[in-house]
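Every protein chain of the complex appears in place save one, which is left out.
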């Protein structure tokens, strides 16, 4: 039996179909989840995909965070279910306080879409186990509210505990503090990042590489193993 | 105020109505009275005035646009032609593709962000209304001089608007254009293209048939946006000194549109829709009259049931409102409940506002009283037709006589090098990534090629690799020198771009941006350009499937350059065979395909170095374009070429610069026998491309070119980290990159 | 240093998708009784020197030409006490 990975669709989610495809390409079973349903259809892990849920009105992720599906996701995440937030999903995770800090408007104020180099700083989370520590990967980045901020104390704590999971390389595209591209919770089951691994899973498409596939094979291994 | 009902209108035949203020001419008003056999009611007048405006009725242009049908090439791929929301072409494997380019020029000058955003929103709904899932957008843009202060207001707003809306909808932006020319100073051109994909059986049309079927309005509530916008915008030249004339601006809500897309695709999937129309210009007036006139029966609408954002709107205003993000569907009674459920699922407001009737009239009621009773066809299709006078302007001869061949050319290698750097750094030739990086090109996970490639390409079937490619082009400078040739050059360039990517060109959409049709010189430009485009499409076998006309792009007496923007759609059986522009590997041999002549009229060189526009544009040879395309497509299919880049404005040196920078590799070039270095580098002869051929394929490739009679000249090799023109100069890639990529951020960041 | 505040709101007849989205979310969060929400911008300006009539006139002009887009927005200038 393979792992069932859920992908949530909120109104305004855009990359849900891409995330489902990435799950399938990794060999897991993709399961669509709907924001109004509390039930998670017995999935082993959940991906909160990118997009502009609720138009990113008010603040990115602020409205989605209060949806029925998130009540369950928050609950389950606290008891160990793996959750990956990509871009808008990361924003939702910070709004839901499953991850510390907040996402703000890019320092240059523009939407930015580029091939982004990252370093995997923590290869022990549920979503990064297939990478080696320090591995450099290239995946698409595309957002307008991608600047990660948190209080100095929080940042120090994240660094000390190895919870900065990904860092921007070559260029910090948005003014994120300490070049942070993604973080994990202390347990390593909840991971959020701004760049889009689901757009780097096939040759030709997107960046034309498959550097992002490891997120989905990591979770497949992890959930099948446990 | 008493309600102006049909009954009231009959009883008060002499009441004066503000037909003039609504942009109607005296004879047009007389015609309406004749159609109705009485004076129109206020609501009827509102409908006729918007629907008979230039924007909706094409009254000045339709006698010329007819040619696209009359001269349409035989083409089995065409499933739905001109006249519907957008044309549909068969791309094989059971798939159909619909695409169209449209303008939102005037609103974007007034409010750049919202104007551009709602331009994208409007074209996306057109595509959706055909039954297709929108899969990509493009944005051909024209601005005033790059260093003009107003361009600093307009460009960032337009770009943010295109991005803000398209990104939020989840549509990858796969290409477009950014052109600067002071002729667009008061009239920037914001054109937007959308392409959608469906299965053949999913094609939907805008018609209301079947008495008893319900008319459902769904999407955003109706507000006071853009009322009269259509008629005021399209009928009169916008004059910014008179704020009273400023139409209300529409504000878009891309989030609402995203819900509309998903909701609409779901009701299509469950086959709940008998007919459908988006609400764009002229709002409900347009949707109801077009649906009713295309169907078999009549239609009855209760305007009171339209959900409003502003309760004080009058019935006339409701009919004319251009509130965004609305659609109108015709649904059989047995499907209404399910239709409503799906709308509720997507948080989309949906309301039955009327039904299809046995009769032949469009009847609209307000508070139970009849305020409209018209034959819908007279509103939708029987608007006036003008045969506007046109005449070749008297300045045309002098302009063409001012030959660019007489301009002083660089005298030394040093000067040549300097001009190369100046050219690739000039705003029109410089890299546009500062702009295009504000657009999401990855979303939907099917983008194979996007900017800065020759064409955008998306995969439409992940299993077979079937894909489509699109390019848009238009060169107003060429068209100014010769509008007939200019239109064909635009077509040829877009066609060539598509072929360079490896796809087979199939069909055309266009957006014709011109000045005032009341000026015979402009009308001549328009007539010539449409004739050129129609003849060109016939010759190349690519039918025009739809498009858009934008007139009155002028400030005072000065019109913009005639600017026909042409979009070509191509198909590729397997996107794995696509050809990128990047020179990515050392040792690849560079071949120049086609003939290079001394052609500098309207060229980028003449503009950048001499600020000159005169002479004749390069000579078009459509047979040559076709042959070149065949070679490029075969080369890609059979794996003979690793990269290809078409040659257009800026000539060879521009193409080589882009391909080298994209691949991060240099090139050593040799000036071929019989050409001087200057002509080699800067000529803009069409029908050419530069290709990078692996050594192992050289013989096969040159044999193919030889056998088919296409000149192929070896001009160098991919090598090192500089562009070197042997015996002339060397420019390190770093220097080239700084020149090419620094300009746009320096101007706008 | 004195603080001047410029509030910029969409004109009432212009669609405010942000405000709408907020309003629609409120009942779901258990907040009833809010009939309408409009969302606008607030600019806090720290002004060098005295905020006299001349200064306010300049700020008014700045709001009109730059901070607000009067095609779609209204604005109010206030001196913060």
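We call the chains A, B and C, going by the order they appear; numbering starts again at 1 in every chain.
Keep in mind that, in the parts below, a contact is a pair of C-beta atoms (placed from the backbone, for glycine too) under 8 Å apart; a residue touches a chain by one contact, two chains touch by 3 or more.
Note that the coordinates shown come from a computational prediction; the quantities given were computed from them, not determined experimentally.
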Where the missing chain makes contact, among the chains that are shown: A, C
Selected residue (touches chain absent from view) among A:18, A:56 or A:95: A:95
Contact set of chain C toward the excluded chain (per top definition): 1, 7-9, 19, 22, 25-26, 29, 31, 33-49, 55, 58, 61-62, 65-67
Touching residues (missing chain, whole complex) on chain A: 58-59, 62, 66, 94-95, 100-102, 104-109, 149-150, 175
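By definition in this document, only the chains that are shown with their structure count from here on.
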Sequence positions of chain B contacting 2 or more other chains: 253, 255-256, 347
Numbers and ranges of chain A residues touching at least 2 other chains: 54-55, 57
